[in-house]
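With one protein chain held back, the other chains of the complex are shown just where they sit.
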């Protein structure tokens, strides 16, 4: 039963051709989503600056390109993550305003200015190996309307390099901290700042890193109470949460 | 070298009794925390409303009581978590203004009004088994100066009960969602709201729940991009992050 | 907005005090569960013979007794699982018509005849160690209105004992097969029958049984395509599904 | 010893050429399966509409093609699962009436009408990534003589889309619910319906999804008592059980 | 249908009161174990010297005592494993000829001389902590009619002590090697002998021993090709296999 | 100090040029392996029929070929396992008497008749997928001088096929049972025979089979006390143990 | 063959009653350990200051006391670890010079001055919960003749407290770093010093700490190349290695 049918029913009640108990019964069983709730969902991305997103991993180049184009036509911003160079080439050929961020493995199309967040989102990582995940977070957060500061090469085995960035860390409104191997960086950063830290374990490492499980467990067991965690390599998700916090 | 010594050194420089190269050398090797950084740490709890905390599990009753009293004398708020009834009795005998929250297994002493957060922190859980963790989060968040709304008995196997709370969920500024067993509740809640969701897996369950690991994995693999996760049964940590977000 | 309010709204429409667009808007945003859907939920147990259930493990004796009594007053059947002898004594003192099934560790109150299922539910297990779980399944299925045949002591290491029960197995409409250790019994039974087999891994075993995980994995990897699996020691859940199938 | 030999033995007894003790001894040691039990097995597929099945993964194209052709000649229905496009091409070249279902990665040959089940089998999945497994279940169930309704794109992070399908869900006689990542969909569906739900965890996901283990654990820990589980990506097995239930 | 009934049936055939087709049909459906196969099972323990066995862990003292007495009355040997001192006291009170082996935690009743094996079964372990499992194996093997040589205190961290036992090791017909912690002993022993080695991982250890899983994995990955493995702490099972080999 | 030096030392003692205390001291510190123990090792393969073995997996074709040729020149039997068809081609080109066993993925060179074992080694497996491992065991056992009977296609989901092989199973002196997926076959076979059963878990399966871990755990938790276990896919090792037992 | 027999043999050679070839043959097969190698082992503890050690966990009080007394009589130093207060009381009653270290749960008897190490062994831990393990390491190292400096309360979440100890850390010759939860401390310390760091994961934590596995994995994945790891809670082992390094 869509809005038209609901309107008709109410008119029948008004005109007396359907009495109240019958109307009650028909209303009781109608599925709520036909009342228009779903539309709110469609409006939400535009209101909040959250782009349409394609997780490209495991999809064919043709498939990714086609979805990207269709989403672009809807007028909002579009983000594709985990995009190989070959796939990016195809998307950019079809959508000339799109941009490929090679390290982040992301393609973005920025055609609707997102509302700007209130502070800075700091994206922190230890070394060059974690950069793809950190850049994925940074690209995502920027497209969602956040000022982003990327702080790399600050691993805990050389703590003075991290401490040298103390000012940048302490002025951020929310921090995303990516780390593989032992995953200790978010805990140390969490102890230096008074803001929420979103920890992203990365799959960087070998042997007992178990594909990022070691870093994940380390972050979940953090002794800094301002740290929470997302899935391994999930730079995108960390940026979503950070952006939400930064726009409140 | 504390502030007094540093002041003395600078005075010596000013007066010429120590020359600049000597002063440089002495400054180069002095540990930075003696410059006063550590004091910031001591001031931080009072500024932010974050209480002094005791994790009582594994400590003797005498130990918990003694620490609680010492912290209370510092004048700030005090929180003890995982407190057995016997231990609580001892603490309350020593500190008559302290309060025991039985379901939450927490003792609080609220002697310094914490700055009030901007919105509501919703604490959501499925059933009565998850209540101790949810209450730990609620008690902690309230002591940190947040208005808390506790929404229980809204498990995903009876989705209409959750949907009935849609208004409460959607008006919260940040949500803490506790769930054991399959841990699906944060994902469903995350799809209903436009705010950050802190997911707390609980150790409730048996067999393949693996002491909360099943719920933890479920939450990390959420398909709602506004969900982040803390350790199993870590209601306290979830409240810390939620409070930080709610005070920004 | 409950039914009374909805009726009032419709009356306003009928009387013209509220016009159709306004009514449409108010209906659009009202939560669907206030339309009475939740009541269906309350009726469902009575219609289907599914009892109210208490998982007693981890609850105090007082708590279990109180819930049991309250549920009993609602007039339907009541089932409490994982009940210790001490707890059962308390429940039976409060509810004299209740029955304690010692091996199954269940208390039942049967005050509403459940609709009878169409065939037999066979509950099969290997040895005496698996009996508590098998009996939990049998007691649950009987309370839900099923004829149950319990077949014990038919482990796969003495296959002739199982084959001697072939007739009973092959005439069952649905089978529940409980097994610990290597968990091979459901697969062998599945190969002998042409009916759905609900496999219940039990936590019986030691060392590499990993608390039932070995049996669980064995059952999930079954090469009999008519076998599905529930959680370790979940005799209750197996009976629920079996009863549903047996009542169709 | 087959039936002919057994008949001969009994005739010898009748005629006195073998005395009873000798006959007893010879009967005591004869393997029971020679008494004809095995034949029942061969008749079963034709009676029940269960096709002959080839699990193509890990077999060479030549091997799959040869088995398929040999099975086809037996006159029953044939199903090959996990078939690559190249392999399907080879099978269809050899067996012109066979059909390739690309998303499901299945080849079917439908030459014997299977008895029709009594109701509808609903196959539900969250997103496009789970479609191959859902389609495998749907293709299998259809070949076994079931009316199948496929309901896709109803993930729990957008619960209104699932609720919009409530009617379809509630009229199904048995449901197959496929989900990767957090695996919450079967629990939510299980709470909406009064029929058995066969949950199929899929290997869709990354990081902490552990190749489908997270979804599997989530489903085993479901709080909906009408949910049972099969192996990861086992759409075929789920369809077998669903078909058995639907034909009772 | 037991032997008597089968004899009666054959007599009916002989006498013509039952014709061959009827007899055929009745024979076709009778369960094979009624033909006397099951009796073989009862005879087997006496023939092979394998005792009746009770796994006492998890059973009540009364239960163990009652089973032990009933088995004793059958006239064969009886073995109870994992018996606490309290339980042993009860069994010995009821069965005065039974013997308690304290370190092995076994009670034996030896009333039927078992056929003697051909060689020696060596039972080897590293330290005093593994002795209970090693003794369980030794007691079991002796009751089954094997000459047993127990070699303790020969851990791989002091390899000269093991080498000093080279003669005993090399003259054994089969070896049982128990080890916890890193589980390396069976591999080293396997390299010194030319006989089968049954490796028994024990749950001795802490931390990363994971309750014996570390030792189990070590033994499964042995580079000595004459080593096979049983479950953690399964001294009884190791003795059964060793005895079978020693009696061939 | 080799044999020559030792002989010289003894001659010095005899001639009096070295006194006994000096000789004692020099003997005390000389490494025992120089006394010739290592040579025993070289003789052992020839005495026992155990071939020289190459584990080809992970080695280059050139490497495998070169080792094979060198071993062949030593005059004993040679076995290479896990050999790809390309590698086998290279080996056979270099060693024309060698034989490639395609399903078993083994190359053998049989130039020294091994002493014949006393009975039959039965190699049992469920389906065609487990055949490579079963054949590896069979080829190895044959080269070591055993009569081997291979029994395939006897999975536990069709128990009558296994029972039809009861005679072959019960006359074997030792059995090797290979199974993937749920790994139940060794337990069922173990219950049918009175001989040692070497269980070989295979990596056949998907999802929750975890690369053979499910089968491995199932076998370790067997309730048949005559079953022991080797590493996943280790057909070679199983044959070594079986051959040792069969030659005693 | 012990030293006496060897001497006799050499005398026979000298006297000509045994010729050289016979002597050669008898020497070739004699087990090397009878040549006196084992005695070196007995001397080693006295030479190196390594005490005799008792792992008291799982032993009875009587057993621990008896072993302690026997070891004490040998004249060297004695160490018992994991000693409960009740057990310590018994040991001290029997051996009045022994000392109980309550936090470390160790009893020591220091009756032979151990050779002093060359530098300081720093034992570092984060909080009070890790103290028992840190103290076990400190007590062990001191008994082995090392100057020990214990540095507690320097968790990575408050990095300034650790940096304040930089001088102590940097002057140590070897460091033992104990940490539970996320186990990040050894990595951070490793980055601050130029000496070997022995990391000891502790079982402190809950939920996803998995009894110390999270800390263990974190330490194994350290990005500081001067960190190596011992078993969970193995303070004793860490001290042994540290002492070896400090005495070189």
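In order of appearance the chains are A, B, C, D, E, F and G, and numbering begins at 1 in each one.
As a convention for this text, a contact is a pair of C-beta atoms (placed from the backbone, for glycine too) under 8 Å apart; a residue touches a chain by one contact, two chains touch by 3 or more.
Remember, predicted model here, so these are calculated numbers, not experimental data.
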Within the entire complex, the undisplayed chain is in contact with A, B, E, F, G
With the missing chain put back, one of E:50, E:88, E:126 or E:139 would touch it. Which one? E:126
Hidden partner sits against chain B at residues 3, 6-7, 10-11, 13-14, 16, 20, 23-24, 27-28, 32, 35-37
For chain F, which residues reach the chain that was dropped from this view? 31-34, 37-38, 41, 57-58, 201, 203, 211-213, 216, 231-234
For chain A, residues touching the missing partner are 129, 158, 160-161, 163-164, 166-167, 206-209
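As a working rule, only the chains that are shown with their structure count from here on.
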Identify which chain pair among C-D, B-C or B-D reproduces the interface of B-G, meaning that over half of its contact pairs, matched by residue number, are the same. B-C
In whole angstrom, the CA-centroid distance of chain C from chain G equals 54
Contacts with two or more other chains, residues of chain E listed in rising order: 32, 37, 216, 231-232
All pairs of touching chains, each written as two labels joined by a dash: A-B, A-C, A-D, A-G, B-C, B-D, B-G, C-D, C-E, C-F, D-E, D-F, E-F, E-G, F-G
